[in-house]
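A protein chain is absent from this complex, but the other protein chains hold their places.
So, chain A:
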Amino acid sequence: MTDVTQQGPLSPRGRRDMLSGAMLLPALALVSLFILAPAVYAIVGSFFEFTITSRNWVFVGFGNYVRAAGDPVFWTALRNNAFLIVGSAITQVGLGTILAAILDRGVRRGNAIYRTIIFMPVVVSSIAVAFVWILILDPNVGPLNAIVKSLGMRPPKLGWLGDPQISLWMLLVIAAWQNVGFQMILVLAGLQSIPKELYEAAALDGAKGLRAFRYITLPGIRNVLIVGTLITVVGGLKVFDLVFVTTGGGPANATQVLGTYSYLQAFRLGNMGYANAMSVVLLAIAVLFGWLQLRLSRKA
């Protein structure tokens, strides 16, 4: 470059820094403006009371948090999140691991077909998943009721999603239907990264079957299992679409979760500050698990 203006005060080093800065800027700006600043703003807003259109914020201190602590629906929502988190971790990581192990060592024929089909629901939108399952579980036109009746049993009177004793379990089934394939592929990738020679060497030493699983397979996929579990945990914490569309948090708040309840408070009832306080609880738990995931995956 012979242009005089380019030479002036900027050394080559300075110019390189400028270029680096320019290449970094878009990512930094977008993440700061749309993720980090809103997170800070949610924390600030959780100490105020305001509605969706009003510009005057009323400072209430910890009032919104006190309100949450005394709100039985908030505790129901938190408990439901915990139920879905634990239930999903067991069903999704458990089944995913079993299916992956069978694909890795057990069956040869049909391997690609099993893998492809079982993963399919992962790419289907949770809205489509929700509506298809609403149809399946529908008390009047749903195939599940037809099957149950043809077997001579009686389906639940209030419907699979309408009965507060059953609806949360149904959400667990639907979530497993959609996500087991994800865990399966994750674990399968871990299994396939274990060198086959290890198994051969162990077999020479007399370690086969369950012993080989205990001493070679399990340590080999330990990290993948931890990451898979954390992804499931964060997924159970963030769950919104499925609950919002299938039950809307009902019947009588039986399936309310933090996501749907804070959405309800903010955009239906206009309690923005209160919604912010619940969001901050969600954020705090999510950041804790996100940090754990980062730490554990760094170690690998």
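The working rule: a residue touches a chain if its C-beta (ideal position, glycine included) is under 8 Å from a C-beta of that chain, and two chains touch if they have at least 3 such contacts; residues count from 1.
One rule holds in what follows: contacts and distances are computed from a predicted model.
For the chain of the complex excluded from view, the name given in UniProt is "Carbohydrate ABC transporter permease" [choices: "Cation antiporter subunit", "SusC/RagA family TonB-linked outer membrane protein", "Carbohydrate ABC transporter permease" or "Cytochrome c domain-containing protein"].
Residue A:I127 is the one among A:A82, A:I127, A:L218 or A:L269 that touches the chain not shown.
Across A:P38, A:P195 or A:P219, the residue that sits in touch with the chain not pictured is A:P38. Touch with the chain that is not drawn comes from one residue among A:V60, A:V180 or A:A254, which is A:V180. Panel shows chain A; residues 16, 19-20, 23-24, 26-28, 30-39, 41-42, 45, 52, 95, 98-99, 102-103, 106-107, 109-110, 113-114, 116-121, 123-129, 131-133, 135-136, 140-143, 145-147, 177, 180-182, 185-186, 189-190, 223-224, 227-228, 231, 234, 237-238, 240-241, 244-245, 258-259, 262-263, 266-267, 272, 275-276, 279-280, 282-283, 286-287, 289-291, 294, 297, 300 of it touch the chain omitted from the view.
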